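A selection of the complex's chains, in situ.
Should a chain be cited, it is by its letter among A and B, assigned in written order, with residues numbered from 1 in that chain.
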Amino acid sequence: MTEPVSQPEPSQPEPSQATLNQPETFSQPETRPSDSPEPVSSLSATSNPDTIRVRAGFELHFDLPYPTPMLFVVEPTERPGQRILASRKRVVPDLPLSHSSSYVDMHGNTVWRILAPAGRLEVAHDLLMEVAAFKDPVLSDLSKTPVEALPSEVLHYLLPSRYVDSDLLGSEAWKLFGHIYGGWAQAQAVCDHLQTTLQYGAGSTSATSAREAYQSGYAVCRDFAHAGVAFCRALNLPARYVCGYLPDIAVPPDYRPMDFHAWFEVWLDGAWRTFDARHNFPRVGRILIATGRDASDVAFNTAFGSSVLAHMKVWADETEDTELPLLEAGYPRTPTEEGLRLSEAWQGRE
Amino acid sequence: MTEPVSQPEPSQPEPSQATLNQPETFSQPETRPSDSPEPVSSLSATSNPDTIRVRAGFELHFDLPYPTPMLFVVEPTERPGQRILASRKRVVPDLPLSHSSSYVDMHGNTVWRILAPAGRLEVAHDLLMEVAAFKDPVLSDLSKTPVEALPSEVLHYLLPSRYVDSDLLGSEAWKLFGHIYGGWAQAQAVCDHLQTTLQYGAGSTSATSAREAYQSGYAVCRDFAHAGVAFCRALNLPARYVCGYLPDIAVPPDYRPMDFHAWFEVWLDGAWRTFDARHNFPRVGRILIATGRDASDVAFNTAFGSSVLAHMKVWADETEDTELPLLEAGYPRTPTEEGLRLSEAWQGRE
């Protein structure tokens, strides 16, 4: 027998003009940018012009010499601005129920935890998401909240962390950006500066801190994010590292293999605001997986023992599908050799 | 560019005979009961004889005179003993992103929160789960933990709550069960007593407390669970209410329309243990949706305003499918008239 429906019965209807209160406000621009795509909603009877659907996921293969405990921070959850319509998870070999579980970490991220047997481990995730059809909001006038007016729970995003040695970038930060008035303006100036002074390219390792990457002049998306977070924290702007999927929507196609992406968020006017020092212009379709102090909190994989990443495929593409295709259709196609060649020729992404 | 894999490299492998530490231990019986089904695992290359797959879900239609804020506590999460292989969610009409979100409540349950427009609202959820192939463990020797040795975070499960007026059942509890030695034995005696003294059948409303149902002599699964929780709390056994899906596996088929099910858990020997005063024998395939103090915490739907539940379908069936079928195949079939007639003739379920 069912749980009964609990129904307070007001003699007058509740006002309903407001939207749901959301712990982490997602600010939508007042007007829809003219260059955003025209999505058609199909999962429902009525179409929703303000959202698009994105199929995102990954396939990872590891070779493990010994049984190895592993963590995966890869699962997006529902948040303001992103809904999960369908999902599928696949682990080969199938693990005993006692060898896999998941938990929510101190930042609110879902973490998969497995004890993988020795040998080849395959982990795959496939998602159909509904996300905003709009570009990242640009709210240039947002002011800076003085430290004393910040909520207590964001204060620790002002402190240095493993890859965010903001304490060592304080002088540089105040020299370069201290004179800029306004919170958004300061964070944007940080991004602009990183865009012009850092060249996209490998050079960093998993041990590289924000200051080290900044001084080297080379950065991948992780380093761009760490440096952005570090300068913001040095300026007393709470900032956190974000990892997620970023589909190529409303930008020239990039045929190179896709990867997870990293960006960052700054606490301004009572909400976390999206900044991306790597691309540094508003994008459509971000799917946020997890947030943390820096990459040590939200590495997509942490293996407690030796492991070799033998294969990695990531996808995140706009789709008109209203469901996940059956698995026999396979995961989205791997880029062709030709596509890769074309893509590398086009330097636009960097 | 990707988050790098963090790889501490031990010069010697970690021991790996242990299973994952799980915050809420799921105790498996030492030996597999001979009458449990023989599942064949198919989602993975290797088959896992210890698990079965269950397709579970629901379809709910509401008629709303006004825009209405609603909560749904319906989403199972990964826990020891249950894995989500695939899921699909559907809301019609499609809501603006700002009118739906989800959050994790103080008990760790995922709650969907929507602002529904006036008119017809359809909400559906469809899951492919992997669960243990074994029956609920019976661990008759588990002792009772003295109150002073209980972890602080379970102490509030000793206090009365809206539908669990354990303070009013204290004398009855100690008179009936106070002489029984052992924690499991005491909780089992409570279930046995409720089985023999309560007749399955409507009579209760959404306002009925444990004591009221107990005194009426009639109970549905919700009342059985409340009464079980109430007697246990009165006996200083921490107890909580559980709602979830219960497929008909290894029991005579029940052709009547399925519903969500309610049972309860008792904290014994460091873990929450499953008891079901309604059925009162070990079952296979439970899918836990949520836990709380009582039904007020975990009603599958709470509407802040008038609402009429116009249609309700719930399913939870063992399956050999390795994926969710495409939606065009429809949700699992509604029971036929014939099936219903047969089922009602068979009184075994009560």
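We take it that a contact is a pair of C-beta atoms (placed from the backbone, for glycine too) under 8 Å apart; a residue touches a chain by one contact, two chains touch by 3 or more.
Values in this document were obtained by computation on a predicted structure and should not be read as measured data.
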{"item": "Overall number of sequence copies in the complex as this file defines it, 2 displayed", "value": "4"}
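Simple rule for what comes next: only the chains that are shown with their structure count from here on.
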{"item": "Rigid-body rotation angle, chain B and chain A, from Cα fit (steps of 5°)", "value": "180"}
{"item": "Inter-centroid spacing, chain B versus chain A (mean Cα positions, whole Å)", "value": "33"}
{"item": "Residues of chain B that touch chain A when the two form their complex", "value": "1-10, 13-14, 16, 18-20, 22-23, 26, 28, 41, 43-48, 50-51, 65-69, 77-104, 108, 113-115, 130-132, 202, 205-206, 220-222, 243, 259-260, 262, 295-296, 298-307, 309, 312, 322-324, 326-327"}
